[in-house]
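One protein chain omitted, others in place.
Then we have chain A:
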């Protein structure tokens, strides 16, 4: 209603005139947008929805799976709450399995139809050892220092019995 009043009133001064012009412009743009979207191929409301009950991954996550995931991701789920949160996340993501993708080419990136830019083979980087090593907690000579072997995780048996 505010818009209608501004548009129909006589502007009292120059500022009033600017306001009127700006509002007119906005209003026209909104109208155009509304017109376009009514002709869009994208449906205005969902045409189908997934069946929330048809969940393929029923219930909790086994201790073996937790152990496997912790090893792959080097993440410690710590306690029952963490495990439950994981189960809910899996359940949420699993809904995707209910979508029918038959005959649809997978789309990994919206840039798929762009050309991959190629660089010439010349040296223009590196020689910044100090900067690179500035991120390290421990340095020996010009080396990063890491724990021996891979990241320590408790052995399988121990890890499983804890859970």
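Keep in mind that, in the parts below, a residue touches a chain if its C-beta (ideal position, glycine included) is under 8 Å from a C-beta of that chain, and two chains touch if they have at least 3 such contacts; residues count from 1.
By our rule, contacts and distances are computed from a predicted model.
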Protein name (UniProt record) of the chain left out of view, among "Glutamyl-tRNA(Gln) amidotransferase subunit B, mitochondrial", "SWIRM domain-containing protein", "RNA polymerase II subunit A C-terminal domain phosphatase" or "ubiquitinyl hydrolase 1": "Glutamyl-tRNA(Gln) amidotransferase subunit B, mitochondrial"
Listed residues A:46, A:103 or A:148, member touching the removed chain: A:148
Residue among A:34, A:78 or A:119 touching the omitted chain: A:119
Chain not shown: contacting residue from A:19, A:89 or A:132: A:132
Chain A residues that touch the omitted chain in the full complex: 68, 71-72, 74, 108-109, 111-129, 132-133, 135, 140-151, 156
